[in-house]
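Only one protein chain is missing; all other protein chains are in place.
Presenting chain A:
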Amino acid sequence: MNVRSAEAAGRAAETGVLYKRRRGKELLMDWDLYLLLVPGLLFFLLFKYVPMWGVVIAFQDYSPFKGVLHSDWVGLKHFVNLFTYDKFWAIFRNTILISFYNLIFFFPAPILLALLLNELRISWFKRSVQTIIYLPHFISWVVVAGMTYLILGTQGGIVNELIQASGGEKVAFLTTPEYFRTLIVSQSIWKEAGWGTIIFLAALSGVDTQLYEAAIVDGAGRWRQLWHITLPAIRSTILILLILRLGNILDVGFEHIFLMLNSTVNSVGDVFETYVYREGLIGGKFSYTTAVGLFKSLVGLVLVAGANWLSQKFGEEGVF
């Protein structure tokens, strides 16, 4: 028996004293595991934790020439600016509103779709519908936005051509503020509702079919079965996802909004991240927009932590 297998046997036995004495050696034996961690740790350090440290420029008047270390400290100046700035509150309002509409219209869509799919008895039909409604998830927002432009645009857009052909007036779907939020929410539903059914269908497939049989014997119809068996089966999944959604209320899908924004709908469509991008990266207001970003991240953190606490309070598993 060689040394290595003796040690493996020792570990398998896990008898206290022997195990403890070997621990120093175990660390040495696992040096390669620690080595494997290095690139990943470097990644998180460089691209996640260094930027967290970089938020200090929110408290400075950052100048690229002086660098982070030598820029002048200005305390809470940028935060005072942001809370007293009308534009900031407009952005805040837009973000919350889009999030709110998503919550009301987009959030229930996959649940309803999953419930309908679950009622299907013909399995090949079910599979085909699933395959089709998953598809848009894999398409980029650029393509979704591009298709929207081609279909709803005023110049040659097919919908407007049809409206005109039937004697109507052209509608500027893409440049009318009133339509912007509807458009955003509809696109989200089209792209992601199908994909969102996966998790609910999985929860539903775990339901014991005997429950349905027993319910039928007791005289329950389709509605009763839905109410007393199907819905309770996905209750905790719905709750966890809802809570997560509430925690991320300030995140509304950056690329999506960015691609659909134009000068005429800015008043209703400009959200935190598009604002930070435009004013910060393009406009060069690094410190101010970092303060905006920090505000958003902190609110997000509090909301997620609160939501997690709530979920445990409801007797559900926490998300983290």
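The rule we apply is simple: a contact is a pair of C-beta atoms (placed from the backbone, for glycine too) under 8 Å apart; a residue touches a chain by one contact, two chains touch by 3 or more; residues count from 1.
Here is the rule we use: contacts and distances are computed from a predicted model.
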item	value
Absent chain [UniProt protein name; select from "Carbohydrate ABC transporter permease", "Anti-sigma factor", "Ni/Fe hydrogenase subunit alpha" or "Protein lplB"]	"Carbohydrate ABC transporter permease"
Option from A:72, A:119 or A:208 whose C-beta touches the chain left out	A:119
Touch list for chain A against the chain that is not drawn	2, 4-5, 8-9, 11-12, 26-27, 30, 32-34, 36-37, 39-41, 43-44, 46-55, 57, 68, 113, 116-117, 119-122, 125, 128-129, 131-136, 138-143, 145-147, 149-151, 156, 158, 161-162, 165, 190, 194, 198-199, 202, 213, 216-217, 221-222, 254-255, 258-259, 273, 276-277, 280-281, 286, 289-290, 293-294, 296-298, 300-301, 304-305, 317, 320
